[in-house]
Each structure stands twice: as C-alpha cells, then as structure tokens.
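A single protein chain has been omitted; all remaining protein chains appear in their positions.
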Amino acid sequence: MTLTVAAPASGALLAALSPATRAPGPGPAAGKPARRVEECMGTVFSIDVRGAGVPADVLDAAVRRLHWVDATFSTYRPDSVVSRLSRGELTAEECPAEVREVLGLVREAAAASDGYFTEAPHGFLDPTGIVKGWAVERASDMLVAAGSTSHVVNGGGDVQLVGESGAGRPWRVGIAHPLRPRQLVAVVSARDAAVATSGTAERGRHIVDPHRGGPADGLASVTVAGPRLAWVDACATAAFAMGLDRGLAWLESLPDVEGLFVTPNGRTQHTTGFPQWGALT
Amino acid sequence: MRRFLYALLGTVAGLGGLIGLKANLTPSDAVAETAAAPPAAAVAPSTEANAPAGDAPADDAPAGDAPAGTAAKTATGKLATNPYESFQVKVTVSGTKITKVEVAGLKTKDKKSEQIATGALPKLQQATLAANSADVDTVSGATFTTKSYRESLQSALDQAGL
Partner (left out) sequence: MTATLNQQYVPAHGVRAPAGRAPAVRIGPTPVLVGIGAGAVAVLSLWWMNTTAISGLGDYLTNAGRITGLLAGYGAIILLGLMARVPALERGIGTDRLTRWHAMGGRYTVSMLVAHGLLITWGYAVTARTSVVGQGLSLIRDYPDVLYATIGAGLFVVIGAVSARAARKRMSYEAWHLIHLGTYLAIALSFLHQFSTGADFAGNKPAQYAWSALYGVVTALLLWYRVVTPIRQAFRHRMRVEGVRMEGPDVVSVYLTGRHLDELKAEPGQFFRWRFLTPEGWWASNPYSLSAPVSGGRLRITVKEAGGHSGQLARLRPGTKVMASGPYGAFTGGVRRRRKVLLIGAGVGITPLRTLLETLPGRPGDITLIYRARHMSDLVLRAEIEEIAFDRGARVHYLVGSREQLGGDPLGAEQLGWLVPNLKHHDVYLCGPESLTAATRESLREAGVSRRRIHHESFEF
C-alpha cells in the first residue's frame, strides 16, 4: 500500500493521520475560500471552504485522500484491502492503520448499539456504514490542520461542519425530506458539528411507496447530529436499523447526539434535545 | 341558473375529453435530444492526477450547458436509466432558477414509475427555490448515487456556489 502525497502538504497530512487530531498545524501558503465537488465512492462529495480558506493544493490532497479511502475500503473492488481482509488474505495487523482504526470504530459502534450496527450486515465484512462518514471526518481534519477555520465537507449526505458559515452565522444544514424529492423536512443550525442521515437504499427520483416499503415500524430516514461524523454516521445507521421506538430510546440514552426520525407516512419524531440543533421546516 | 349548470356540465365533459385524448396520445418512444438536471453538474470523473474537479467538462457532462447566472438555457445530458425506467428530462434554467421541466420518451416497466416521474415534475420546478428560501448551506440525506445527485438539492446548491 502506498500513499502518494504532494510534498508541501505532507507535514500537515501526517499530522492529520493521527486519530482525533484537531489542532491546527502551521499554515503554509496563503489560503483562500474554495468549493470542490468530487465523485467518489459511488457518490458525490461537496467541499465548501470559507473564511480564511486553505491553499488549493491542500484541497487537492484532501480529495486524493478520499479516493484512497475508496480504493482501500471499497467492498466492490475485489483487490481492495478490506475485500482481501474479508476473504482472509490479510490479517488486521497487516492492514494500514486507518483500516484498523475503522474496524475499531465499528466494534465500538456495534457494542454500543447492541449489534444493530454491525461490521457484517450482509454476512461479510462491510464497514461501509461508517467508512464514508469517517472519510469525511478525516478530510475535514486535513483542512483544519492546514488552517481552515470554517468549512463543510459533505459526503453523499453525511456532513462535517467546522466553524461557522459567516460572521456570527452558524452553518445551516437542510435535511432532505425522504418522501418528497428536493424538499426539506428540517434545518439544523450548528457550529463544529456533524450531521448524518440514514435511509433505505438510494432513492433517486422515486418517492417511497409505503405499500412497497418495510415493516410497520419501519422508517423513511433517521438524521443524527453530534460532534464528530464517524460516530454520528454509525449512530444513524444503527438507529435506522432499530426502528422508531427503539432507535428513539437509544439515541435519547446517548449524551452527545440528537436525532430526527421520519416515518414512511411523513410523520416526524425527534429526541428531546433535537430542537437545540435544528427546527422542522 | 340553468345555463350556468349547462356550462359547468359542458366544461366537465370537455375536460374529460381533452384529458382522455391526451392520455391516449401519451408517447412511449425515446426522443432524440437528451437532457438532464441543472447544467454543468460539475462532476468530473475521479482521477489521481490533478483533475481540478468542478470545471473540467468530463465526457458525461452535458453538451450545451448554461453556467448558472446567464440567460435562460436548456440543459442537456445523458439518458437517465435505472431498473424501472428510462427517459429524458429537459430542463430550462433562467439564471439559477429552473423554470421548466419536461419529460420525454418515458419507457417504463412500471406504470407507477411513470406516474411518479411525471407527477414529481411540478415539484422539481420549485426545488431550488425551496433550498434557497430555507437558506441552507448544505443538505444531509440518505446517500445518493452520482446520478441521483444531479437531481438533488445538494447539486443545486453546488451549482449556485461554483
């Protein structure tokens, strides 16, 4: 496994690779606000850097990072690390540190959620429930390390926010309505937070048909807000699998996350602390 | 009063006739010109090299795009297909607003999909507005694929920002 990075950014990148680092490193050349849209992991990542910004090559590096994660963790690629790991061709110790880190997160999430979040939802190792959110979090950390004080990284609907969107104005995250295409069910306002939404398989233009959908206590979507995305992503996935009553209770029991549930007939319910994060539209 | 009732009855009959006729004439073959969602969806194929994602028109990017902010143009793109249907969506954009959406060449396996696709159109027209009027910076939702991204709110926001 090799990781090719552009030389000037390597220092910042290495600093960012250590888990849970958020201390901003020495900022190199002048940064500027920028937006980037990149197709990766079968979805689309949107990056919006504001405020002081970051140098363009840092943004490039973050994007390349995302592709590396894709190559490493994708279960659609038979030669990816995770695929080989799941076939037993590799042991965990032989995998990159990041893979172990993700697997560790997966186990934590599985334990905390009584198995509703699982590392093998389809019978084989598949950490994709957490990888995207984790990748977004890492990319966000890279930008912070390069001096960004205000940005949002959105990976296919999982969002990590840093700072605020403008002077005194928190980031506003629209929560897509799972039943009405291109409409919002709620708006979350936050600084330095993460928002992830879990729903049934990709909707596209279709509107969920409650008569074709899941079981009676099924859900159309669950949105979770909290401080960091990998964890929030896992919570959303687990809560979705739990269904409305159990998921609601479980999220209530967790101290630092809040959630919003949407049922297939459009009803919404949220944890008691959710209104501090956002409001229904 | 009587004349009024006759007029109403006549209108109902006329409505039935017009709509029934149009329903019978609903076309079912593909149309040559293709179209897609908001123009210049800045989605470039991923490469390891320095592809500045966002402005390189890739091979699946629309021909004849209208960058946001210019006069009304019609955006074109590729045939959208999925297991349930294939059709083209033709979108007219004025500035950053979608002002008209048309669907052509519905080839559906499923009557329901057809009716959902054409029925969702009135809402497609106003979607950007919904995002703008709620004044959000980004959108969180169940993971979309690249294709469905194009019709998503996030895509509209990205267009407006890029």
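What to note about this one:
The first chain written gets the first letter, and so on, giving A and B; residue counts start at 1 in each chain.
Here is the rule we use: contacts are C-beta pairs under 8 Å (C-beta built on N, C-alpha and C of every residue); 3 or more make two chains touch, one makes a residue touch a chain.
Since we're looking at a predicted model, the values are computed, not measured.
Annotation: of A:R77, A:R107 or A:R180, A:R180 touches the absent chain (contact as defined above).
Where chain A meets the omitted chain, the residues involved are 179-180, 183, 207, 209-210, 266. Residues touching the missing chain, restricted to chain B, are 3-4, 7-8, 11, 15, 18-19, 22-23, 26-27, 72, 92, 94, 99-100, 102-104, 106, 111-112, 114-116, 118-123, 125-126, 129-130, 133 (touch as defined at the top).
The rule is simple: only the chains that are shown with their structure count from here on.
Chain A and chain B have centres, each the mean of its CA atoms, that are 28 Å apart. Contact residues on chain A toward chain B in their complex (touch as defined above): 4, 35-40, 42-44, 46, 48, 60, 63-64, 67, 70, 132, 152, 154, 156-159, 165, 171-176, 178, 180-184, 187-188, 195-200, 202-207, 209, 221, 223, 281.
Listing the residues of chain B that touch chain A in their complex gives 42-46, 48, 50, 52-54, 82, 84, 112-113, 116-117, 120, 123-124, 126-128, 130-131, 134-149, 151-158, 161-162.
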